[in-house]
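Of the protein chains in this complex, one is absent; all others appear in place.
The block that comes next holds chain A.
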Amino acid sequence: MSLITPEQFDSRSFIYRKHQQAEFIEVAGAAQVLSYKEQSLQGQSGPDMGLTDLSVLPRFGLRGPAAGDALVAAGLLQPEKPNTLTLSDEGLMVLRLGYNEYWLLAVPGATVDLQALEQQLTSPGIYPVYCHDSYAWLVMSGDHLADVMAKVCAVDLREQSFASGDLVMTSLARVSGIICHHQMAGKSVFSIFSDSASAGYLWDALLDAMGEFNGAPSGQHSLIK
């Protein structure tokens, strides 16, 4: 049995009840799924396609006419074009959503202090965007990302039109969401952000779509080198 459970914390993933038979670790004052019991018993690295819930990991957003310049002044990798992202060696991911909105996220294993950054990035012309408690963060990994997404999303997400570093804001499985293509542990993954209210539905819908490609829930350990 896991010693850490989501119920021990006030801050929980929106879909923590779906993580049965999981081992958790404490991350940022909440319980993050490390692995699922049946997978660790098998002693395998995980299923062919994995879906990981990273909703509890820290992130914040900012928008406004001065937001882009503030990121440059702070020495952060700023995505130059709208709807693209950058990922630094320290594990800081910066999404540029449209022209003037940025989200800053710490990927699993990141060494960056997001709280300090959030306090640093304040000035007139910058407005906070609360993307932590309103958006679920799901990560899909495996070899058939575009094939799975083709079942639920109308946008062409194959490598030739959706390269690593791109993101799209569209509807997937009939809910609005943000799909980001980036690397984790040397593998291509899709990070999916969607409204917390429909997180449970989207979790089930994506797992259903992944079924034919041997997809299953996967813990954070599969996304760390």
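Here is the rule we use: a residue touches a chain if its C-beta (ideal position, glycine included) is under 8 Å from a C-beta of that chain, and two chains touch if they have at least 3 such contacts; residues count from 1.
One rule holds in what follows: contacts and distances are computed from a predicted model.
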Study note, to complete from the structure: Choosing from "Cytochrome bc1 complex Rieske iron-sulfur subunit", "Sarcosine oxidase subunit delta", "ABC transporter ATP-binding protein" or "ATP synthase subunit b", the absent chain's UniProt record names it "Sarcosine oxidase subunit delta"
Point to revise | Contact with the hidden chain (one of A:97, A:180 or A:199) | key: A:97
**Study point:** Contact residue for the chain not shown (choose from A:47, A:61, A:108 or A:177)
**Key:** A:177
Point to revise | Among A:5, A:21 or A:83, the residue in touch with the chain that has been omitted | key: A:83
Study note, to complete from the structure: Note that chain A touches the chain not displayed via residues 82-83, 97-99, 154-155, 168-171, 176-178
